[in-house]
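A single protein chain has been omitted from the complex, and every remaining protein chain is retained in its original position.
All chains are identified by letter, namely A and B, in their written order; residue positions are counted from 1 within each chain.
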Amino acid sequence: MKSDKTTDKELQIQLASNAALASLINLTILPIIGFIALIWIYRKTQAGTIARYHAVLGFKINIVAAAVLFLVSALMILFGGFNSPWTWVYVITYFTLVHTLFIVLAVWALVRAWSGDTLLNSNSS
Amino acid sequence: MKYQSQSIAKLYFIAAIGLFVGQILFGVILGLQYVMGDFLFPEIPFNVARMVHTNLLIVWLLFGFMGSAYYLVPEEAERELYAPWLAKLMFWIFLVAGALTILGYLLVPYATLAEITMNDLLPTMGREFLEQPTITKIGIVIVALSFLFNIGMTILSGRKTVINLVMLTGMTGLAVFFLFSFYNPDNLVLDKYFWWFVVHLWVEGVWELIMASILAYVLIKITGVDREVIEKWLYIIIAMALITGLIGTGHHFFWIGTPGYWQWLGSVFSALEPIPFFMMTLFAFNVVNKRRRDHPNKAATLWALGTAVMAFLGAGVWGFLHTLAPVNYYTHGTQITAAHGHMAFYGAYVMVVLTMISYSMPIMRGQKAGNDRAQIVEMWSFWLMTVSMVFITLFLTGAGILQVYLQRYSEDPMTFMVTQDKIEVFYWMREVAGLVFLAGLGAYITSFFVKGEEVKIA
Partner (left out) sequence: MRETFTKGMARNIYYGGSVFFFLVLLGLTVDTVRSLPKTDNSQNLTEEVAAGKRLWEINNCIGCHTLLGEGAYFAPELGNVYTRYGENTEAIKIFIKSRPKDGIPGRRSMPQFNFTEEELEQIAQFLKYADGIKTARNWPPNIQG
């Protein structure tokens, strides 16, 4: 049943790629909609697979990004004051740079999903 | 190195690095003039130093592009360069013309330079980035045409790879669009409109083709990934660059007296301009991840990944930041533009040339890669220059936001000069970051002279 195993592996990589893509889309052009897609893909994955790994990674990246971007920005506005120019100096510069860093991370996650690997270790199983 | 004539690239690269040093020295002078207004005044006023800074950048990048082409075209075409002697001759002509032009900027007042070079016969001087005397511009055209003839003949009579054809298209576009620099109507709006046919269609158009082909070439060499895969990526990246970038020119036509529809067209298409840069990041990450071999030149791999990320950050994200017309209404012509300009040029064009130099220079010096110690120094220089450029960009962004708020957005707007005093702290920090960049450049040059155990060509 060797051929079944390969198709299953391909299927898992396919799912993992879709999950990583949904995560990237949520971070860039379609926030929230991308996240809903990610949840939908997650429900099709099984524990212990590369697909599950990338779906969970997608959740982690997006939840941490949302917290780090919106929470910290909100705090800056709260403490800096809405009408202070310095608030916007920090918020805009911070948001742009950190947002990009998360996008670059998600891009790396996507190419790792394409090759069926986890973020750091080559997973040849 | 498979073909003897590829080594001509070495000349071009050495000149490029030399002019790069000059560019950064003048950058540091400019940064200081921002905070110490009378520094070197009236000997080297700001406008002269800036002209030297930007023109040296353009000239050394052209040296870098031409050097890259002379290196990769013969190897891709699988034959020697059509006329190596012509490439050498043009090198000296371009170098002497470039040096004389820069000396002209520095030694005589600009108006005198215009007079000496008979600007009146065909006035083209005095427009941003196109400050070169008309005769220098004609020289640039001659050099560009000879160059095109040389690589064109090499490509046509050799193997026609996608990389070679894209490089040739990009360089042809570069030469063709430069011709608009000779059109200088009295009508200011027309002048500005067609000025962008050089500036925008270079940096957000055909230069992206050159960049993508250099990156694709280096990635094939260092990763060993199948050419078919890389060529497919290359096509789709440059397709997106031109599809978004051509009408994206419209983001320069918001406030110069051009019709209102440019607000929509410019905003929509230039909002898509990050896509090709985003795809370059995806492409570089993907092929490095799927590499079939571990090339000993780690530094070149780092530069290749670095240019993909930094081009996306500088050209893509920082461009998007102020490209929508309602935002640009406030940010147009402020330090935000300077912030974007610095990171975009460094990330896309400086780094891709350094990627090519990093890959090819050791080979032209008879090794497969620099020795371990040299590579470590080079990687240090990568991080010093890249991180300091990120900080230069962040500080200028901060300066720009504050400037926009105080001078443009506030209900009680301050004058330009008062605003400049308020944002001085950012200029000081930018100058410090600039000095770190200079140190990084020092490390970069040192890396060529670090001795160690040679990595032999297998």
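We adopt the following convention: contacts are C-beta pairs under 8 Å (C-beta built on N, C-alpha and C of every residue); 3 or more make two chains touch, one makes a residue touch a chain.
Note that the structure is a prediction, hence the values are computed from the model and not measured.
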Problem - Where the missing chain makes contact, among the chains that are shown - result: B
Completion exercise
Filtering B:14, B:86, B:175 or B:247 for touch with the omitted chain leaves B:247
Exercise for the section: Write down which of B:3, B:149 or B:255 is the residue touching the left-out chain. Expected result: B:255
Exercise for the section: Identify the residues of chain B touching the omitted chain, counting contacts across the whole complex. Expected result: 33-34, 36-38, 41-42, 45-48, 50-51, 110-111, 114-115, 119, 123, 125-128, 131, 162, 184, 186-190, 192-193, 228-229, 231-233, 235-236, 238-239, 242-243, 246-247, 249-250, 252-263, 265, 329-330, 332-335, 337-338, 407-409, 413-417, 419-420
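The rule is simple: only the chains that are shown with their structure count from here on.
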Practice task
Would you kindly tell me how far, in whole Å, the mean C-alpha position of chain B lies from that of chain A?
Solution key: 32
Practice task
Using the touch definition up top, name the residues of chain B that touch chain A in the complex.
Solution key: 278, 281-282, 285-286, 289-290, 309, 312-313, 317-318, 321, 390, 394, 397-398, 401-402, 405-406, 410
Fill in the blank from the handout: Contacts from chain A onto chain B in the complex sit at residues 85-86, 88-89, 92-93, 96-97, 99-100, 104, 107-108, 110-112, 114-115, 117
